[in-house]
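Every protein chain except one is present and positioned as in the full complex.
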Amino acid sequence: MGYTIVYLSLIVLIPLATLVIKTAELSPGELWTLATSPRAMASYQVTFGASLAAALVNTALGPIVAWALVRYQFPGRALLDAIVDIPFALPTAVSGLALTAVLAPTGWIGRWLTPLGIKAVFTPLGITLALIFIGLPFVVRTVQPVLEELEPEVEEAAAVLGATRWQILGRVVLPALTPALLTGFALAFARAIGEYGSVVFISGNKQFETEITPLLIMTRLEQFDYAGATALALVMLVVSFAMLLAINGLGAWARRRAGHA
Amino acid sequence: MTDALAMAARRSARVGPPLGAPIGPPIGAPIAATDEPAWVRRTVIGVAIGFVGLFVLVPLAAVVVEALRAGLAAYGRAIAEPAALSAVKLTFLASAIAVPLNVVFGVAAAWAIARFRFPGRSILITLIDLPLAVSPVIAGMVYLLLFGRQGLLGPWLTDHGIKVVFALPGIVLATTFVTFPFVARELIPLMESQGAEEEEAAIVLGATGWQTFVRVTLPKIKWGLWYGIVLCTARAMGEFGAVSVVSGHIRGRTATLPLHVEILYNEYEYQAAFAVASLLVVLALASLVARRVIARRVEVI
Partner (left out) sequence: MTIEVRGLSKKFGAFAALDNVSLDVPGGGLIALLGPSGSGKTTLLRLLAGLERPDAGSAWIDGVDLASQSARQRNVGLVFQHYALFRHLDVYENIAFALRVRKRPRAEVDARVRELLALIQLESFERRLPSQLSGGQRQRVALARALAARPRVLLLDEPFGALDAQVRAELRSWLRRLHDEIHLTTVFVTHDQDEAFEVADRVVVMNRGRIEQVGAPAEVFEHPANDFVMRFLGHVNVLEAELGDGRARIGDVTLAIDSAPGGPGRIYVRPHDVELARAPADGALAARVVRVTPLSSGLKVDLSVPALGSRLRADLDWERGAALGLRDGEDVFLSLRRARAFARPPSAAGEDTTADAA
């Protein structure tokens, strides 16, 4: 058993070690220059900006979907519940292709946007829409179990104490959901930052405008600029790990908050 | 017993009468003290359906429609095209290697983590979560850094005529990396919650470690294991970013299905791209269905 674990861990560990080694090959000054080149900075803006916007949209609309799934009965509820999983199950290339087809000027949705002067493909808007698609399940599935666990008695108690329905939602339900909302947001955001497949089709990869950081890394690798790629990868990893810590921390905080009452 | 029945009846009654049913208070009025007015309910349901329908259903439908736009014959040709077929073969081959590797690792790691405390346990747990936190491009990149022509081992490999990147081994490695966590993460909480009593009983009854594992542990984790395998396989077949970095995109040789879709797209062969993509859609939907079916079994046990 032990050998299996070690042996297979090597598949993960050794390549990661390589990253460390390559990083060490560069001086801090070099790393800094590479990581903060104008093109890199533009890519951060695109990536983080779109990811943030997408995660926010999902955090706003995700709970509504979760609420409908948990609290209401309506025809197609079970189907809706199953559909929520699709962005997570679909290969990213397929997602990217599908979204591009739909949002293109001749696409099913694109054709409604063109008269309004909205361009969805080859723009940051398109990237954001793709990232909303990707992050949709994260918030919904994080909020859903918490909603299911909410004791009805607590809402009933608030009602008998004189609260209107809106007051109940704002003072009792929302605070209970906040940890899950934050965790869902962090998960959606973290996933969006690293997303590649679903975005490259729709973004058009215009330098400085719609080039996401993962794609820039890819480009650098194709040009054998391993140093440049490494520097960018480092930036992404730092952010990813920070997010991982945040997510785990939020999870622990949420568990503490939900202590028995 | 009747109390529980009353509670259950009360709970299901909260959801409201079926649409169009004449019993109870008028449809507009709240059913219980803690329900929203009907217009709020309808709006929320509408927004939920609209949001999900627009963002998920429409793109999915588009794939199917576009794939069949030129007719079934053209669809068949796109799928049967040699490059597409070899993409299918490559995808299945890579997954057939990566998934079992990760299953073995996942079972071993879950067993060790759930049953024992050992130095490095928390490191192992973090390690398992790692591939999920990392962008797929970076996942592929590290193999390039190691095995690529300019990588650490590059020269050595070239000297010995071994191709890792831009060939099957690289694809397998990248796929393994990316799907590393799935089986383990599925089994660890399952085994932790199941407890070790049955295994302990088996050992006291005289079974060896291996016998205990095969006769006691494996049957208990069967459905969780299947769930993890389905997740792992679906992800392995659909992986794009990581494989994209290491494969070199050589049409017909090192292109997996997702990569083949990209190649077709870049060559403006849209209908063919959708046709190949639809295969992946079928795969994804099949894995979703399989997961739902299995998830129910996991709960029952």
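To keep things simple, chains are lettered A and B as they appear, and every chain counts its residues starting from 1.
Everything that follows uses one rule, which is that a contact is a pair of C-beta atoms (placed from the backbone, for glycine too) under 8 Å apart; a residue touches a chain by one contact, two chains touch by 3 or more.
All of these numbers come straight from a predicted model, not from anything done at the bench.
Within the complete assembly, A:Pro175 is the residue of A:Gly49, A:Pro105 or A:Pro175 that touches the hidden chain. In the complete complex, the residue from A:Val143, A:Ala159, A:Ile202 or A:Leu215 that touches the missing chain is A:Ala159. One chain of the complex is left out; on chain A, the residues touching it are 151, 153-154, 156-164, 167, 171-172, 175-176, 257-261.
Basically, only the chains that are shown with their structure count from here on.
Rounded to whole angstrom units, the spacing between the C-alpha centres of chain A and chain B is 16.
Contacts from chain B toward chain A in the complex involve residues 11, 14-16, 18-19, 30, 33-37, 41, 44-45, 47-49, 51-60, 62-63, 66, 101-102, 104-105, 108-109, 111-112, 124, 127, 129-131, 133-138, 141-146, 148-152, 173, 176-177, 180, 234, 237-241, 244-245, 257-259, 261-262, 265, 270, 273-274, 277, 280-281, 283-285, 287-288, 291-292. Per the touch definition, chain A reaches chain B in the complex via residues 1-2, 4-5, 8-9, 11-16, 18-19, 21-22, 61, 64-65, 67-69, 71-76, 80, 82-87, 89-95, 97-99, 101-102, 107-109, 129, 132-133, 136, 152, 155-156, 159-160, 165, 168, 190, 193-197, 200-201, 214-215, 217-218, 221, 224, 226, 229-230, 233, 236-237, 240-241, 243-244.
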